[in-house]
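A protein chain is absent from this complex, but the other protein chains hold their places.
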Amino acid sequence: MKKSLIALAALSASGFVMAQSSVTLFGVVDTGVTYVNGADNWSGMTSGNNSTSRLGFRGTEDLGGGLKAQFWLEAGLNTDAGDGASGGASGTGLEFKRRSTIGLQGGFGEVRMGRELTAAYNAASRYDVFGTVGVAQSRAWSQGGNQIRINNMVSYYTPSFGGFKAAVNYGFGEATQSRDGRYFGASLTYDNGPLSLGLGADRLNAGGNAAATQDITAYAVGGSYNFGAAKLAAAYRTQENKLGGAAVDRTAYLIGLSAPVGAAGEVKVSYNRYETEVNGGADQKADQFGLGYVHNLSKRTAVYGTYAYIKNKNGAAISLGNGGLDDGKQHAIQAGVRHAF
Amino acid sequence: MKKSLIALAALSASGFVMAQSSVTLFGVVDTGVTYVNGADNWSGMTSGNNSTSRLGFRGTEDLGGGLKAQFWLEAGLNTDAGDGASGGASGTGLEFKRRSTIGLQGGFGEVRMGRELTAAYNAASRYDVFGTVGVAQSRAWSQGGNQIRINNMVSYYTPSFGGFKAAVNYGFGEATQSRDGRYFGASLTYDNGPLSLGLGADRLNAGGNAAATQDITAYAVGGSYNFGAAKLAAAYRTQENKLGGAAVDRTAYLIGLSAPVGAAGEVKVSYNRYETEVNGGADQKADQFGLGYVHNLSKRTAVYGTYAYIKNKNGAAISLGNGGLDDGKQHAIQAGVRHAF
Partner (left out) sequence: MKKSLIALAALSASGFVMAQSSVTLFGVVDTGVTYVNGADNWSGMTSGNNSTSRLGFRGTEDLGGGLKAQFWLEAGLNTDAGDGASGGASGTGLEFKRRSTIGLQGGFGEVRMGRELTAAYNAASRYDVFGTVGVAQSRAWSQGGNQIRINNMVSYYTPSFGGFKAAVNYGFGEATQSRDGRYFGASLTYDNGPLSLGLGADRLNAGGNAAATQDITAYAVGGSYNFGAAKLAAAYRTQENKLGGAAVDRTAYLIGLSAPVGAAGEVKVSYNRYETEVNGGADQKADQFGLGYVHNLSKRTAVYGTYAYIKNKNGAAISLGNGGLDDGKQHAIQAGVRHAF
């Protein structure tokens, strides 16, 4: 989607084009209809099924000598009802909770400050063929608290070394005289031709600004290979939540395949396996299947249809959406239109 | 106002104009001073007296073959205090509660999804010469709950057949296993030369997402004729609110006249009659008179002055604003500036 963003013509007050200082207005409106067949049938309109609905402003200024200043303000939207649904927050007004950063970029890489996706999340979540949105998305990153986005981060991103890139994030907990809410994360990625690999690790301390109620430590690894006729992707993630003596260990496996169909279509299939162990007790398990088709009407506009099925065992209760689980099971379908601008 | 919207020049990153994919930033800032002479005198600054203050982003993409993708995000503003006053909601932050839609348009008409004005409202409310804003607006659509805008709608708009157009709205209630909050509405309009006619009917079920506390069924019909020297407009609307055995029936009649004065002025007069019958009891009645003048400083900017008077009888308590009714009566005047961009 980033490739299809529209750059607004930036003119100075005196009328000449300032090529080095453009501001880009961008966004996505993605709205569809979802039907969930679980304990109760539920149908409704949902936003962000193929790509999260959003509105943003971003820009780059060339400072000379290879140095650039960059800012990025991006807010989530609930396009079914018009309110603002921001990454990780429940506020109803527009907030730049998806990303709110300023950075300086040069030959040394980039230093950024603010709220954004963590490097640990980015490194492995990109191997979910459903892009971690919609009913068939992987729930590997969203069970038992999350470290998808963190406030108050100072981040460093290296340049690419033959396809290798590394990144580190430090998020201030902003708690007086304690480490409450502090976040540490890092990633290592490799992207070269058809092969892509990613490693991520992070740690969020309970309390403070992050509002996490437990210490959370997570590791993830993933990869994909593009065979041309299809792209195969897989990832593994393990997360431990601790509070006092109690511990919950969550493990997720995901594998997916995406393949072009004709000139404008794309088929996606995925399987997710979730395992949860509470204080060393018996494993809760869930298996999730996803099938999707995206038909591109242009580079910016697509219609899509997605089917997902989840089956929980041993007391697991991972849900695809509203409607409630039926003996641990739920089917969901959704169809809609996505437009990026 | 739509005619005066500014289209921002949309350039791709490589510098050429993408004529088929423009994004438009648009809005209205309308602020004025209002004085209400009722039980207590009240004076203050008010927003959206001649046209609702707003900020929006909208765009169209030509997909080829006569097909277009369209999005529209529009938020209400309270320009007297700077907060977001969104259509039908009380949130203080900016929300796209006036309109939040995505649509596909072609020879078949247009299919849209999201929150917007209902077709039933649009069909007849356009015959209020005060545009349903400001102290002299018709209260025909805003007594006892409203169906002006609805969340979660799938809508279909036909193309024009010799001036005739039809539209249907279905709004998901999003309540599990019930019809709570569900909305159905339809309209038929005719616009040809000086003559305009409109019919609207809709039904909103209590509960669910719509937060209506009663089942509401409404019908409206209206028309206008432009004689050149003046335009005469009239409408009738009836609304029944039901909850259990209790029923409230509301009927409104409105008639108005607007006429150009000189090159830049417009005079508007209107009369509204409201009748309310509670559980078959004696009619509550109110008569409302409005007089307004708009002086256009340009196509986008105008100054305006409006006077309104309401007289309630038999226990009716319809108000023009703050300050309280004085023996059922209230006078109000307002003056301000409206600028569209």
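Going in written order, the chains are labelled A and B, and every chain counts its residues from 1.
In this section, contacts are C-beta pairs under 8 Å (C-beta built on N, C-alpha and C of every residue); 3 or more make two chains touch, one makes a residue touch a chain.
Quick caveat: nothing in here was measured; it's all calculated off a predicted structure.
The residue touching the chain not shown here, chosen from A:Gly59, A:Gly144, A:Gly305 or A:Gly328, is A:Gly59. Note that of B:Leu67, B:Val111, B:Leu232 or B:Val337, the residue touching the chain absent from this view is B:Val337.
Residues 8-13, 18, 21, 23, 25, 57, 59, 61, 63-64, 67, 69, 71, 73, 75, 84, 86, 89, 91-102, 104, 113-115, 151-154, 172-174, 176-177, 209 are the ones on chain A that touch the missing chain.
Interface residues of chain B with the unshown chain, by the touch rule above, are 5-9, 25, 27, 29-33, 40-45, 55, 77-84, 91-95, 297-298, 300-301, 322-324, 336-337, 339, 341.
Everything that follows uses one rule, which is that only the chains that are shown with their structure count from here on.
In terms of their C-alpha centroids, the spacing between chain A and chain B amounts to 38 Å.
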